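Remarks on the structure that follows.
Note that one protein chain of the assembly has been removed; the remaining protein chains are unaltered in position.
Chains here go by letter, A and B, matching the order in which they are written, and residues are numbered from 1 within each.
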Amino acid sequence: MVAIFGLLTDFGERDPYRGQLASVLLRRCPSCQLIDLSHRVDPHNILQGAFFLRASWPYLPEGCVVVAVVDPGVGGSRDIVLLRSGEGYVLAPDNGLLELMFRHARLDGLWRLSTERYPWRSATFHGRDVFAPLAADLVTCRNPDGLGTRLSVRDMVRLQYGEAEFEGDYLVVHVLHVDRFGNCVLNIPEDSREKELLESGGAKMMEPESVFVPAVAAYCDIPAGRPGLLPGSQGYLELATDRESCAELLGLGNGDRCLFCLP
Amino acid sequence: MVAIFGLLTDFGERDPYRGQLASVLLRRCPSCQLIDLSHRVDPHNILQGAFFLRASWPYLPEGCVVVAVVDPGVGGSRDIVLLRSGEGYVLAPDNGLLELMFRHARLDGLWRLSTERYPWRSATFHGRDVFAPLAADLVTCRNPDGLGTRLSVRDMVRLQYGEAEFEGDYLVVHVLHVDRFGNCVLNIPEDSREKELLESGGAKMMEPESVFVPAVAAYCDIPAGRPGLLPGSQGYLELATDRESCAELLGLGNGDRCLFCLP
Partner (left out) sequence: MVAIFGLLTDFGERDPYRGQLASVLLRRCPSCQLIDLSHRVDPHNILQGAFFLRASWPYLPEGCVVVAVVDPGVGGSRDIVLLRSGEGYVLAPDNGLLELMFRHARLDGLWRLSTERYPWRSATFHGRDVFAPLAADLVTCRNPDGLGTRLSVRDMVRLQYGEAEFEGDYLVVHVLHVDRFGNCVLNIPEDSREKELLESGGAKMMEPESVFVPAVAAYCDIPAGRPGLLPGSQGYLELATDRESCAELLGLGNGDRCLFCLP
(Lines give C-alpha, C1' and ligand atoms only; values in the text may rest on other atoms or scores of the structure.)
Protein backbone atom coordinates (compact mmCIF):
# COMPACT_ATOMS: atom_id res chain seq x y z
CA MET A 1 0.00 0.00 0.00
CA VAL A 2 1.28 3.45 -0.96
CA ALA A 3 1.69 5.76 2.05
CA ILE A 4 -0.10 9.05 1.36
CA PHE A 5 0.53 12.18 3.39
CA GLY A 6 -1.56 15.33 3.20
CA LEU A 7 0.24 18.56 4.07
CA LEU A 8 -1.50 21.64 5.46
CA THR A 9 0.60 24.49 6.83
CA ASP A 10 1.07 28.24 7.05
CA PHE A 11 4.70 27.96 5.84
CA GLY A 12 4.13 29.71 2.51
CA GLU A 13 5.92 28.60 -0.65
CA ARG A 14 8.93 30.90 -0.67
CA ASP A 15 10.84 29.67 2.37
CA PRO A 16 12.20 26.12 2.10
CA TYR A 17 10.13 24.93 5.08
CA ARG A 18 7.65 22.79 3.15
CA GLY A 19 10.54 21.25 1.22
CA GLN A 20 12.36 20.35 4.42
CA LEU A 21 9.24 18.76 5.91
CA ALA A 22 8.73 16.80 2.68
CA SER A 23 12.40 15.78 2.73
CA VAL A 24 12.05 14.21 6.17
CA LEU A 25 8.95 12.27 5.08
CA LEU A 26 10.71 11.03 1.93
CA ARG A 27 13.79 9.94 3.88
CA ARG A 28 11.58 7.65 5.89
CA CYS A 29 9.02 6.72 3.21
CA PRO A 30 10.77 7.00 -0.18
CA SER A 31 7.74 5.83 -2.16
CA CYS A 32 5.10 7.94 -0.44
CA GLN A 33 2.71 10.32 -2.16
CA LEU A 34 2.39 13.87 -0.88
CA ILE A 35 -0.76 15.97 -1.31
CA ASP A 36 -0.31 19.65 -0.61
CA LEU A 37 -3.68 20.88 0.66
CA SER A 38 -2.33 24.38 1.21
CA HIS A 39 0.77 26.06 2.55
CA ARG A 40 -0.81 29.48 2.34
CA VAL A 41 -2.92 29.46 5.45
CA ASP A 42 -2.39 33.03 6.71
CA PRO A 43 0.42 32.96 9.30
CA HIS A 44 -0.99 31.65 12.61
CA ASN A 45 -4.61 31.70 11.32
CA ILE A 46 -5.94 28.61 13.06
CA LEU A 47 -9.56 29.05 11.93
CA GLN A 48 -8.57 29.26 8.28
CA GLY A 49 -6.46 26.13 8.67
CA ALA A 50 -9.38 24.36 10.39
CA PHE A 51 -11.62 25.30 7.47
CA PHE A 52 -9.20 24.10 4.79
CA LEU A 53 -8.80 20.80 6.65
CA ARG A 54 -12.48 20.14 7.16
CA ALA A 55 -13.34 21.16 3.59
CA SER A 56 -10.69 18.85 2.10
CA TRP A 57 -11.20 15.84 4.37
CA PRO A 58 -13.96 14.09 2.36
CA TYR A 59 -11.78 13.97 -0.77
CA LEU A 60 -8.55 12.59 0.67
CA PRO A 61 -7.57 9.04 -0.25
CA GLU A 62 -8.41 6.35 2.27
CA GLY A 63 -5.70 5.90 4.88
CA CYS A 64 -4.17 9.31 4.24
CA VAL A 65 -2.20 10.86 7.12
CA VAL A 66 -2.54 14.65 7.21
CA VAL A 67 0.28 16.65 8.80
CA ALA A 68 -1.39 19.93 9.83
CA VAL A 69 0.97 22.60 11.13
CA VAL A 70 -0.42 26.02 11.98
CA ASP A 71 1.44 26.28 15.21
CA PRO A 72 2.06 29.70 16.79
CA GLY A 73 2.83 27.97 20.12
CA VAL A 74 5.68 25.85 18.72
CA GLY A 75 8.36 25.20 21.30
CA GLY A 76 5.99 25.93 24.19
CA SER A 77 3.85 23.58 26.24
CA ARG A 78 1.08 22.83 23.74
CA ASP A 79 0.54 19.16 22.97
CA ILE A 80 0.71 17.37 19.66
CA VAL A 81 -2.40 15.29 19.02
CA LEU A 82 -3.55 12.67 16.58
CA LEU A 83 -7.14 12.34 15.37
CA ARG A 84 -8.50 9.28 13.59
CA SER A 85 -11.56 9.55 11.35
CA GLY A 86 -12.41 6.46 9.34
CA GLU A 87 -9.15 5.08 7.97
CA GLY A 88 -7.52 8.52 7.92
CA TYR A 89 -5.48 10.44 10.45
CA VAL A 90 -4.61 14.05 11.22
CA LEU A 91 -1.58 15.07 13.24
CA ALA A 92 -1.91 18.60 14.62
CA PRO A 93 -0.98 20.90 17.48
CA ASP A 94 -3.64 21.01 20.21
CA ASN A 95 -4.64 24.62 19.52
CA GLY A 96 -8.05 24.46 17.84
CA LEU A 97 -6.87 23.44 14.39
CA LEU A 98 -9.06 20.31 14.63
CA GLU A 99 -12.17 22.26 15.70
CA LEU A 100 -14.20 21.79 12.53
CA MET A 101 -13.21 18.12 12.36
CA PHE A 102 -14.66 17.71 15.88
CA ARG A 103 -17.89 19.35 14.77
CA HIS A 104 -18.40 17.78 11.38
CA ALA A 105 -16.28 14.66 10.89
CA ARG A 106 -16.65 11.17 12.25
CA LEU A 107 -14.34 10.74 15.24
CA ASP A 108 -12.73 7.33 15.70
CA GLY A 109 -9.91 8.10 18.10
CA LEU A 110 -7.84 10.84 19.65
CA TRP A 111 -4.33 10.60 21.12
CA ARG A 112 -1.82 12.90 22.80
CA LEU A 113 1.49 11.96 21.24
CA SER A 114 4.71 11.46 23.11
CA THR A 115 7.49 13.58 21.63
CA GLU A 116 10.28 12.46 23.94
CA ARG A 117 11.74 10.23 21.30
CA TYR A 118 12.73 13.30 19.27
CA PRO A 119 15.30 14.95 21.53
CA TRP A 120 17.07 16.56 18.56
CA ARG A 121 14.12 18.76 17.83
CA SER A 122 14.52 22.48 17.19
CA ALA A 123 12.30 24.74 19.29
CA THR A 124 11.01 26.60 16.27
CA PHE A 125 10.26 24.03 13.56
CA HIS A 126 8.39 21.04 14.96
CA GLY A 127 6.71 20.50 11.57
CA ARG A 128 10.00 19.19 10.22
CA ASP A 129 11.56 17.85 13.40
CA VAL A 130 8.62 16.29 15.27
CA PHE A 131 5.42 16.12 13.19
CA ALA A 132 7.12 14.62 10.12
CA PRO A 133 8.92 11.80 11.99
CA LEU A 134 5.75 11.10 14.00
CA ALA A 135 3.74 10.84 10.78
CA ALA A 136 6.35 8.48 9.31
CA ASP A 137 6.22 6.39 12.50
CA LEU A 138 2.45 6.18 12.17
CA VAL A 139 2.40 4.94 8.58
CA THR A 140 5.13 2.46 9.47
CA CYS A 141 3.46 0.99 12.56
CA ARG A 142 -0.23 1.91 12.00
CA ASN A 143 -0.56 1.63 15.79
CA PRO A 144 -1.41 4.98 17.38
CA ASP A 145 -1.57 3.43 20.83
CA GLY A 146 2.16 2.86 20.54
CA LEU A 147 2.75 6.55 19.91
CA GLY A 148 0.80 8.16 22.73
CA THR A 149 -2.10 8.05 25.14
CA ARG A 150 -5.82 8.23 24.45
CA LEU A 151 -7.69 11.48 24.95
CA SER A 152 -11.27 12.62 24.62
CA VAL A 153 -12.49 15.77 22.87
CA ARG A 154 -13.21 17.24 26.32
CA ASP A 155 -9.45 17.33 26.94
CA MET A 156 -8.76 19.38 23.83
CA VAL A 157 -8.25 23.09 23.28
CA ARG A 158 -11.39 24.34 21.51
CA LEU A 159 -11.65 27.19 19.07
CA GLN A 160 -14.00 30.06 19.86
CA TYR A 161 -15.92 30.08 16.64
CA GLY A 162 -19.62 30.55 16.12
CA GLU A 163 -21.75 29.43 13.23
CA ALA A 164 -24.49 31.66 11.83
CA GLU A 165 -27.09 32.66 14.41
CA PHE A 166 -30.68 33.75 14.26
CA GLU A 167 -31.54 36.96 16.07
CA GLY A 168 -35.30 37.41 15.72
CA ASP A 169 -36.02 37.64 11.99
CA TYR A 170 -32.38 38.19 11.20
CA LEU A 171 -29.63 35.78 10.40
CA VAL A 172 -26.19 36.98 11.50
CA VAL A 173 -23.47 35.48 9.33
CA HIS A 174 -19.70 35.85 9.07
CA VAL A 175 -17.36 35.33 6.15
CA LEU A 176 -15.29 32.24 6.90
CA HIS A 177 -13.04 32.62 3.88
CA VAL A 178 -12.73 34.67 0.70
CA ASP A 179 -11.30 32.51 -2.06
CA ARG A 180 -9.14 33.48 -5.05
CA PHE A 181 -12.18 34.24 -7.18
CA GLY A 182 -13.72 36.51 -4.57
CA ASN A 183 -16.35 33.94 -3.54
CA CYS A 184 -17.28 34.46 0.12
CA VAL A 185 -17.63 31.21 2.05
CA LEU A 186 -20.13 31.82 4.87
CA ASN A 187 -20.15 30.14 8.29
CA ILE A 188 -23.26 28.14 7.38
CA PRO A 189 -22.54 24.42 6.99
CA GLU A 190 -24.34 22.72 4.16
CA ASP A 191 -26.17 20.30 6.42
CA SER A 192 -27.87 22.93 8.53
CA ARG A 193 -29.58 26.28 8.31
CA GLU A 194 -28.77 27.23 4.78
CA LYS A 195 -31.73 25.15 3.66
CA GLU A 196 -33.97 27.82 5.06
CA LEU A 197 -32.26 30.39 2.90
CA LEU A 198 -31.93 28.22 -0.16
CA GLU A 199 -35.36 26.63 -0.05
CA SER A 200 -37.02 29.98 0.37
CA GLY A 201 -35.35 31.17 -2.84
CA GLY A 202 -33.02 33.70 -1.27
CA ALA A 203 -33.07 36.46 1.31
CA LYS A 204 -32.89 40.19 1.73
CA MET A 205 -29.38 41.21 2.72
CA MET A 206 -29.32 44.16 5.17
CA GLU A 207 -25.54 44.40 5.71
CA PRO A 208 -23.08 45.19 4.19
CA GLU A 209 -25.58 46.30 1.53
CA SER A 210 -29.31 46.36 1.19
CA VAL A 211 -30.03 44.04 -1.72
CA PHE A 212 -32.09 40.92 -2.39
CA VAL A 213 -29.81 37.93 -2.80
CA PRO A 214 -31.37 35.13 -4.82
CA ALA A 215 -30.60 31.51 -4.09
CA VAL A 216 -29.18 29.81 -7.18
CA ALA A 217 -27.60 26.54 -8.20
CA ALA A 218 -24.66 27.75 -10.28
CA TYR A 219 -22.67 30.93 -10.88
CA CYS A 220 -24.25 31.44 -14.28
CA ASP A 221 -27.69 31.70 -12.68
CA ILE A 222 -26.71 34.85 -10.78
CA PRO A 223 -27.86 38.11 -12.44
CA ALA A 224 -24.87 40.04 -13.81
CA GLY A 225 -23.08 42.28 -11.31
CA ARG A 226 -25.20 41.05 -8.38
CA PRO A 227 -24.56 38.74 -5.45
CA GLY A 228 -26.17 35.31 -5.22
CA LEU A 229 -26.30 32.55 -2.61
CA LEU A 230 -25.39 29.02 -3.56
CA PRO A 231 -24.24 25.75 -2.10
CA GLY A 232 -20.46 25.97 -2.48
CA SER A 233 -18.00 23.18 -3.10
CA GLN A 234 -16.37 23.39 0.35
CA GLY A 235 -19.22 22.26 2.59
CA TYR A 236 -20.59 25.74 3.31
CA LEU A 237 -22.99 28.21 1.73
CA GLU A 238 -21.29 30.77 -0.52
CA LEU A 239 -22.02 34.33 -1.51
CA ALA A 240 -20.81 34.79 -5.10
CA THR A 241 -21.01 36.88 -8.24
CA ASP A 242 -20.86 35.49 -11.78
CA ARG A 243 -17.36 35.96 -13.26
CA GLU A 244 -16.57 38.76 -10.80
CA SER A 245 -15.34 39.03 -7.26
CA CYS A 246 -18.25 39.16 -4.84
CA ALA A 247 -15.83 40.16 -2.09
CA GLU A 248 -14.89 43.26 -4.06
CA LEU A 249 -18.49 44.00 -5.03
CA LEU A 250 -19.63 44.00 -1.41
CA GLY A 251 -16.36 45.04 0.25
CA LEU A 252 -16.16 41.81 2.25
CA GLY A 253 -13.09 40.17 3.77
CA ASN A 254 -12.35 37.23 6.07
CA GLY A 255 -14.30 37.53 9.31
CA ASP A 256 -16.64 40.28 8.10
CA ARG A 257 -20.30 40.24 9.10
CA CYS A 258 -23.37 39.95 6.88
CA LEU A 259 -26.96 40.36 8.00
CA PHE A 260 -29.90 38.71 6.24
CA CYS A 261 -33.57 39.34 6.87
CA LEU A 262 -35.48 36.10 6.48
CA PRO A 263 -38.72 36.06 4.53
CA MET B 1 3.08 2.04 -16.86
CA VAL B 2 2.96 4.99 -14.49
CA ALA B 3 -0.10 7.20 -15.00
CA ILE B 4 1.02 10.82 -15.34
CA PHE B 5 -1.38 13.75 -15.01
CA GLY B 6 -0.54 17.34 -15.86
CA LEU B 7 -2.50 19.98 -13.98
CA LEU B 8 -3.22 23.47 -15.32
CA THR B 9 -5.71 25.67 -13.52
CA ASP B 10 -6.52 29.15 -12.28
CA PHE B 11 -7.16 27.86 -8.73
CA GLY B 12 -4.16 29.57 -7.15
CA GLU B 13 -2.14 27.93 -4.41
CA ARG B 14 -3.82 29.32 -1.30
CA ASP B 15 -7.25 27.70 -1.50
CA PRO B 16 -7.29 23.90 -1.11
CA TYR B 17 -8.78 23.42 -4.59
CA ARG B 18 -5.67 21.99 -6.26
CA GLY B 19 -5.21 19.67 -3.29
CA GLN B 20 -8.77 18.40 -3.55
CA LEU B 21 -8.42 17.79 -7.29
CA ALA B 22 -5.15 15.92 -6.64
CA SER B 23 -6.84 13.93 -3.86
CA VAL B 24 -9.51 12.63 -6.21
CA LEU B 25 -6.87 11.59 -8.76
CA LEU B 26 -4.83 9.81 -6.08
CA ARG B 27 -7.88 7.98 -4.71
CA ARG B 28 -8.34 6.46 -8.13
CA CYS B 29 -4.69 6.17 -9.21
CA PRO B 30 -2.60 5.84 -6.03
CA SER B 31 0.69 5.48 -7.90
CA CYS B 32 0.23 8.29 -10.39
CA GLN B 33 2.62 11.16 -10.96
CA LEU B 34 1.29 14.72 -10.95
CA ILE B 35 2.94 17.57 -12.85
CA ASP B 36 1.74 21.02 -11.89
CA LEU B 37 2.10 23.16 -15.01
CA SER B 38 0.61 26.17 -13.26
CA HIS B 39 -2.22 26.99 -10.91
CA ARG B 40 -1.63 30.70 -11.26
CA VAL B 41 -3.35 31.37 -14.53
CA ASP B 42 -5.08 34.68 -13.80
CA PRO B 43 -8.67 33.93 -12.74
CA HIS B 44 -10.76 33.16 -15.85
CA ASN B 45 -7.91 34.16 -18.23
CA ILE B 46 -8.47 31.61 -20.97
CA LEU B 47 -5.82 33.00 -23.33
CA GLN B 48 -3.11 32.81 -20.69
CA GLY B 49 -4.12 29.22 -19.90
CA ALA B 50 -4.06 28.38 -23.61
CA PHE B 51 -0.54 29.80 -23.84
CA PHE B 52 0.79 27.89 -20.81
CA LEU B 53 -0.69 24.68 -22.21
CA ARG B 54 0.69 25.06 -25.72
CA ALA B 55 4.10 26.15 -24.42
CA SER B 56 4.38 23.16 -22.08
CA TRP B 57 2.96 20.49 -24.34
CA PRO B 58 6.21 19.48 -26.14
CA TYR B 59 7.91 18.66 -22.83
CA LEU B 60 5.26 16.49 -21.18
CA PRO B 61 5.98 12.78 -20.81
CA GLU B 62 4.45 10.51 -23.41
CA GLY B 63 0.93 9.44 -22.53
CA CYS B 64 0.41 12.26 -20.08
CA VAL B 65 -3.20 13.34 -19.43
CA VAL B 66 -3.51 17.08 -18.81
CA VAL B 67 -6.44 18.28 -16.72
CA ALA B 68 -6.90 21.92 -17.78
CA VAL B 69 -9.43 23.89 -15.77
CA VAL B 70 -9.88 27.58 -16.48
CA ASP B 71 -13.62 27.44 -16.43
CA PRO B 72 -15.66 30.58 -15.82
CA GLY B 73 -18.73 28.83 -17.24
CA VAL B 74 -18.65 25.97 -14.69
CA GLY B 75 -22.12 24.67 -13.88
CA GLY B 76 -23.59 26.11 -17.08
CA SER B 77 -24.11 24.52 -20.47
CA ARG B 78 -20.52 24.51 -21.75
CA ASP B 79 -19.21 21.10 -22.76
CA ILE B 80 -16.21 19.20 -21.47
CA VAL B 81 -13.96 18.03 -24.28
CA LEU B 82 -11.00 15.75 -24.72
CA LEU B 83 -8.21 16.37 -27.22
CA ARG B 84 -5.68 13.74 -28.25
CA SER B 85 -2.31 14.76 -29.64
CA GLY B 86 0.17 11.95 -30.17
CA GLU B 87 -0.04 9.69 -27.13
CA GLY B 88 -1.12 12.53 -24.85
CA TYR B 89 -4.51 13.94 -23.90
CA VAL B 90 -5.97 17.20 -22.64
CA LEU B 91 -9.28 17.41 -20.84
CA ALA B 92 -10.69 20.94 -20.89
CA PRO B 93 -13.88 23.00 -20.94
CA ASP B 94 -14.99 23.92 -24.44
CA ASN B 95 -14.30 27.62 -24.04
CA GLY B 96 -11.20 28.35 -26.11
CA LEU B 97 -8.63 26.93 -23.70
CA LEU B 98 -7.48 24.53 -26.43
CA GLU B 99 -7.15 27.29 -29.06
CA LEU B 100 -3.35 27.28 -29.33
CA MET B 101 -3.29 23.49 -29.37
CA PHE B 102 -5.63 23.60 -32.38
CA ARG B 103 -3.29 26.02 -34.12
CA HIS B 104 0.08 24.53 -33.30
CA ALA B 105 -0.19 20.92 -32.08
CA ARG B 106 -0.82 17.72 -33.95
CA LEU B 107 -4.49 16.79 -33.57
CA ASP B 108 -5.31 13.08 -33.31
CA GLY B 109 -8.82 13.14 -31.91
CA LEU B 110 -11.46 15.26 -30.24
CA TRP B 111 -14.38 14.11 -28.11
CA ARG B 112 -17.28 15.70 -26.23
CA LEU B 113 -17.41 13.84 -22.94
CA SER B 114 -20.52 12.55 -21.31
CA THR B 115 -20.78 13.76 -17.72
CA GLU B 116 -23.99 12.01 -16.80
CA ARG B 117 -22.14 9.39 -14.88
CA TYR B 118 -21.17 12.00 -12.26
CA PRO B 119 -24.53 12.96 -10.80
CA TRP B 120 -22.96 13.92 -7.47
CA ARG B 121 -21.17 16.82 -9.03
CA SER B 122 -21.18 20.26 -7.44
CA ALA B 123 -22.19 23.10 -9.74
CA THR B 124 -19.13 25.17 -8.86
CA PHE B 125 -16.15 22.80 -8.84
CA HIS B 126 -16.16 20.49 -11.84
CA GLY B 127 -12.35 20.31 -11.72
CA ARG B 128 -12.59 18.10 -8.65
CA ASP B 129 -15.99 16.50 -9.24
CA VAL B 130 -16.04 15.87 -12.99
CA PHE B 131 -12.68 16.52 -14.69
CA ALA B 132 -10.66 14.50 -12.17
CA PRO B 133 -12.84 11.35 -12.27
CA LEU B 134 -13.01 11.62 -16.08
CA ALA B 135 -9.21 11.81 -16.25
CA ALA B 136 -8.93 8.79 -13.96
CA ASP B 137 -11.44 6.92 -16.14
CA LEU B 138 -9.35 7.74 -19.19
CA VAL B 139 -6.06 6.43 -17.82
CA THR B 140 -7.86 3.34 -16.59
CA CYS B 141 -9.61 2.49 -19.86
CA ARG B 142 -7.46 4.36 -22.45
CA ASN B 143 -10.56 4.31 -24.62
CA PRO B 144 -11.90 7.81 -25.25
CA ASP B 145 -14.69 6.47 -27.46
CA GLY B 146 -16.16 4.90 -24.34
CA LEU B 147 -16.27 8.27 -22.61
CA GLY B 148 -17.99 10.43 -25.21
CA THR B 149 -18.69 11.20 -28.85
CA ARG B 150 -16.33 12.35 -31.56
CA LEU B 151 -16.20 16.01 -32.55
CA SER B 152 -14.34 18.07 -35.10
CA VAL B 153 -12.56 21.35 -34.48
CA ARG B 154 -15.37 23.09 -36.36
CA ASP B 155 -17.72 22.19 -33.51
CA MET B 156 -15.55 23.85 -30.90
CA VAL B 157 -15.69 27.27 -29.28
CA ARG B 158 -12.78 29.25 -30.72
CA LEU B 159 -10.83 31.98 -29.02
CA GLN B 160 -10.70 35.41 -30.65
CA TYR B 161 -6.99 35.84 -30.67
CA GLY B 162 -4.82 37.29 -33.37
CA GLU B 163 -1.17 36.72 -34.04
CA ALA B 164 1.14 39.55 -35.07
CA GLU B 165 0.01 41.30 -38.25
CA PHE B 166 1.76 43.31 -40.91
CA GLU B 167 0.25 46.70 -41.73
CA GLY B 168 2.32 48.10 -44.57
CA ASP B 169 5.89 48.40 -43.31
CA TYR B 170 4.78 47.95 -39.75
CA LEU B 171 4.40 44.85 -37.65
CA VAL B 172 1.69 45.13 -35.01
CA VAL B 173 2.43 42.89 -32.06
CA HIS B 174 0.83 42.21 -28.69
CA VAL B 175 2.31 40.99 -25.44
CA LEU B 176 1.01 37.47 -24.88
CA HIS B 177 2.53 37.12 -21.42
CA VAL B 178 4.94 38.91 -19.10
CA ASP B 179 6.89 36.34 -17.11
CA ARG B 180 8.38 36.58 -13.61
CA PHE B 181 11.61 38.06 -14.93
CA GLY B 182 9.83 40.74 -16.92
CA ASN B 183 10.45 39.03 -20.26
CA CYS B 184 7.64 39.92 -22.67
CA VAL B 185 6.46 36.94 -24.73
CA LEU B 186 5.10 38.30 -28.02
CA ASN B 187 2.31 36.82 -30.13
CA ILE B 188 4.79 35.69 -32.80
CA PRO B 189 5.17 31.90 -32.95
CA GLU B 190 8.69 30.64 -33.48
CA ASP B 191 7.86 28.88 -36.73
CA SER B 192 6.55 31.95 -38.52
CA ARG B 193 7.18 35.64 -38.99
CA GLU B 194 9.82 36.18 -36.38
CA LYS B 195 12.38 34.96 -38.83
CA GLU B 196 11.95 38.19 -40.71
CA LEU B 197 12.77 40.12 -37.59
CA LEU B 198 15.50 37.83 -36.37
CA GLU B 199 17.19 37.25 -39.70
CA SER B 200 17.28 40.95 -40.45
CA GLY B 201 19.16 41.53 -37.20
CA GLY B 202 16.42 43.37 -35.37
CA ALA B 203 13.92 46.14 -35.94
CA LYS B 204 13.09 49.69 -35.04
CA MET B 205 10.44 49.75 -32.33
CA MET B 206 7.98 52.67 -32.72
CA GLU B 207 5.67 51.88 -29.76
CA PRO B 208 5.74 51.93 -26.79
CA GLU B 209 9.14 53.58 -27.30
CA SER B 210 11.21 54.64 -30.22
CA VAL B 211 14.33 52.51 -30.02
CA PHE B 212 16.21 50.05 -32.19
CA VAL B 213 15.80 46.54 -30.85
CA PRO B 214 18.59 44.20 -31.91
CA ALA B 215 17.94 40.52 -32.52
CA VAL B 216 20.17 38.41 -30.28
CA ALA B 217 20.64 34.79 -29.29
CA ALA B 218 20.93 35.09 -25.50
CA TYR B 219 20.16 37.60 -22.75
CA CYS B 220 23.84 38.41 -22.28
CA ASP B 221 24.05 39.62 -25.87
CA ILE B 222 21.61 42.48 -25.18
CA PRO B 223 23.28 45.86 -24.51
CA ALA B 224 22.83 46.85 -20.85
CA GLY B 225 19.58 48.60 -20.00
CA ARG B 226 18.16 48.11 -23.50
CA PRO B 227 15.54 45.81 -24.98
CA GLY B 228 16.44 42.94 -27.30
CA LEU B 229 14.52 40.42 -29.38
CA LEU B 230 15.27 36.73 -29.05
CA PRO B 231 13.77 33.33 -29.62
CA GLY B 232 12.31 32.51 -26.23
CA SER B 233 11.95 29.14 -24.58
CA GLN B 234 8.14 29.01 -24.83
CA GLY B 235 7.65 28.78 -28.58
CA TYR B 236 7.32 32.52 -29.20
CA LEU B 237 9.59 35.50 -29.81
CA GLU B 238 10.49 37.42 -26.65
CA LEU B 239 11.33 41.02 -25.88
CA ALA B 240 13.83 41.00 -23.02
CA THR B 241 16.47 42.96 -21.13
CA ASP B 242 19.62 41.46 -19.65
CA ARG B 243 19.21 40.90 -15.87
CA GLU B 244 16.40 43.46 -15.69
CA SER B 245 12.68 43.52 -16.32
CA CYS B 246 11.95 44.52 -19.90
CA ALA B 247 8.28 44.93 -18.94
CA GLU B 248 9.26 47.59 -16.40
CA LEU B 249 11.72 49.22 -18.77
CA LEU B 250 9.11 49.66 -21.49
CA GLY B 251 6.01 49.85 -19.28
CA LEU B 252 4.50 46.76 -20.90
CA GLY B 253 1.88 44.39 -19.48
CA ASN B 254 -0.18 41.45 -20.72
CA GLY B 255 -2.12 42.37 -23.85
CA ASP B 256 -0.22 45.61 -24.54
CA ARG B 257 0.64 46.58 -28.09
CA CYS B 258 4.09 47.07 -29.64
CA LEU B 259 4.76 48.48 -33.09
CA PHE B 260 7.86 47.62 -35.12
CA CYS B 261 9.01 49.24 -38.35
CA LEU B 262 10.57 46.60 -40.55
CA PRO B 263 13.85 47.36 -42.33
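Simple rule for what comes next: a contact is a pair of C-beta atoms (placed from the backbone, for glycine too) under 8 Å apart; a residue touches a chain by one contact, two chains touch by 3 or more.
All of these numbers come straight from a predicted model, not from anything done at the bench.
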Query: Of the listed residues B:52, B:102, B:131 or B:260, which contacts the missing chain in the full complex?
result: B:52
Statement: Touching the hidden chain, out of B:117, B:243 or B:257, is B:243
- line: Missing-chain contact, candidates A:124, A:140, A:192 or A:210, resolves to A:124
Residues of chain B (touch criterion as defined above) contacting the omitted chain: 2, 4, 6, 8, 13, 33, 35-40, 52, 55-56, 59-62, 64, 177, 179-181, 183, 217-221, 230-234, 238, 240, 243
Field: Hidden partner chain, residues of chain A it touches
entry: 10-20, 22-24, 26-27, 30-31, 43-44, 72-76, 122-125, 128-129
